[in-house]
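With one protein chain held back, the other chains of the complex are shown just where they sit.
Each chain carries a letter (A and B) given by its place in the written order, and its residues are counted from 1.
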């Protein structure tokens, strides 16, 4: 997964344009199967919004009077404000400063700045670099194009036994940033690979790679009714690459099946995970949870967008993320999916506790302590009363779902358990 | 408001009598409109109670053998037990002590004592003064009258767009005490003045000035059915004059609309406010919340009755209360009323987040931090799903109702919001 991040890192993505297309092609290669690529024309009405013009950029730089490049888009694509109009102009230091953005509270970082819906141009550099610029005549060049075109997104559908769906959404619209961008589509692609290989899937999986906000709105405008009828749980994958913590962002009321699975899995996998209320949302869960949309979508992150210092600057780079960080997130999402796949209610087939001993499931001699060995099974049975689903039982008895799956297998083998579908 | 307290302070009020009438006249002057004055004859049955005889008093004193007045009703009307029968008698020190009440744990304070329902007489003085009295022959005089008469109360009705009512109750039955008595009717009168000037009122306002307990019972016995059908929220105004804290006394189960408004407003206005359960009640919320009465009435106080040392003694005087204390309570009640007036559900008119930028409500350039500026509006929209009323949204997103009213205005202006009536 980390390697894929490395390959994707240099590409200049934005909410539209060839960077998105190139990114999707790389994901197709790794996924090894088809990804449906959709192109939505500029000007398409999507709810309250309109698909914007398509933006592409060839090069951009600022040169001083000696012909030295002060900054160059080739070195870091954050140097250009996203959706900048073309420009080719000589300016003095004062005018230069009027079109340069910095992050004064992080003076050595280049900020990430965009202006999607107001046409303008601009450059980004570190505050330190800007402070050192002498009076001079600067040549500012952006060779970009903003034109009628389309918004591009990718969509994978992996069918299951039912048409009920688990929905994974991630975004491909940020230029060279690692945790807040690449970790999301990369983990999503590897989850898709794994899901595709499963011999049996209860649910259908829908995994989309979209530009943030406008992409989610576009996707919803085309699929809302179907999604409302079929999605039983969904997750927004973003910031799943670093190794510092785990975070959980609640859905609008924190009470969906997705929240339930996320909280359950994290409580065992990483008990110190941070919980953020929906007031701390910031990615596409904003759209999925909007009034009237009402999809059961929450988010599990490592260090959450907006909550780590490198966020939306040049410091969110490949050093920030790690193979371990990506893998941890991948495993947590795997466990969420396995929890959902197996989240049935169960009912024990006998009245009173079953005699496990005669089935070889209970120690035959009773002394202090012998009971502990089978406590998980006994506790599972106690709450397998048909009123709790598997995640409920896991929460009540404090045992992870994957451990309970072993118990279920043993009990089903000796015909003591019925799954309530 | 403080001035009005000063004017009302000297009057000797009790649960009946001319002190009540004189007090109501002064309130009419300040209110500037009519207050309906009701007289309920002695002997009228009111639920389990009977309206008592009317009590009036001209003078009262204790004189020593040298003709010096030990205490005089003219100096402080707390010196006489409320509802004392007339007496004119010479007694020795021992007999004197048998009719004098003191507050031994506050030896320099004159306690406030009444005996409404058992005919007797008595005097009150400080423990210190009593301890210094020498053996002597004392002349004890109370020139009072207990006779068939009536119980007097006042009632203001300010009509609104609907017959649904907000109910404010306060009492006028205590002699010279400031926080526990005068602050209540004074703040209520000024709230009535303000309500009367509003150009638009959703609710009808009913504000009553009654003697405590027997007055509330009398009022309920005449109006219960109507009140049960029309009152959506009510407050008992008492002890709203000092500047030490804010207190909130729950209704019987703490779950009425009045409680909801009170808790919401106080949580922003004075987050350190004290909450008292209904077990700590003590004023007319006792009657309004009685089983079968079941009105949605709670109380907001400054220092609550029974919880501050000066309570029911001569120390609860004009020095205890202040213009700031009165104003604070007035403002909190105003905000409760405004919250109730505007407490509709709202629903956003578009699916997904609206594009605020094109309406000038969102920054056009996106960089870290720019989102914060419109966070209140975005959060309001996220919960404007028709299932929450305004106070709910205020509680969820942690923003006071009056700040949300500005947001609502902006959103209604650009047609993004629908009020659900």
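In the analysis below, a residue touches a chain if its C-beta (ideal position, glycine included) is under 8 Å from a C-beta of that chain, and two chains touch if they have at least 3 such contacts.
Fair warning: this is a prediction, and the values are worked out from it, not measured in the lab.
Undergrad: If the hidden chain were put back, which of B:217, B:239 or B:298 would touch it?
TA: Missing-chain contact among the listed residues: B:217.
Undergrad: Using the document's definition of touch, tell me which of A:75, A:162 or A:366 contacts the absent chain.
TA: Per the contact definition at the top, the residue touching the missing chain is A:366.
Undergrad: Taking the entire complex into account, which one of B:9, B:49, B:269 or B:344 touches the absent chain?
TA: B:49
Undergrad: Looking at B:24, B:208 or B:293, which makes contact with the chain not pictured?
TA: Of these options, the touching residue for the absent chain is B:293.
Undergrad: Residues of subunit A in contact with the chain that isn't shown?
TA: So the residues of subunit A touching the missing chain come out as 347-348, 350-355, 357-358, 364-368, 371, 378-379, 381-386, 396-398.
Undergrad: Mind listing the subunit B residues that contact the chain we can't see here?
TA: 47-49, 81, 101, 103, 111-118, 120, 122, 213, 216-217, 220-221, 224, 252, 278-279, 281-282, 286-287, 289-294, 306, 311-313
What we mean here is this: only the chains that are shown with their structure count from here on.
Undergrad: Distance from the CA centroid of subunit A to that of subunit B, rounded to the nearest Å?
TA: Taking the average C-alpha coordinate of subunit A and of subunit B, the gap between them is 54 Å.
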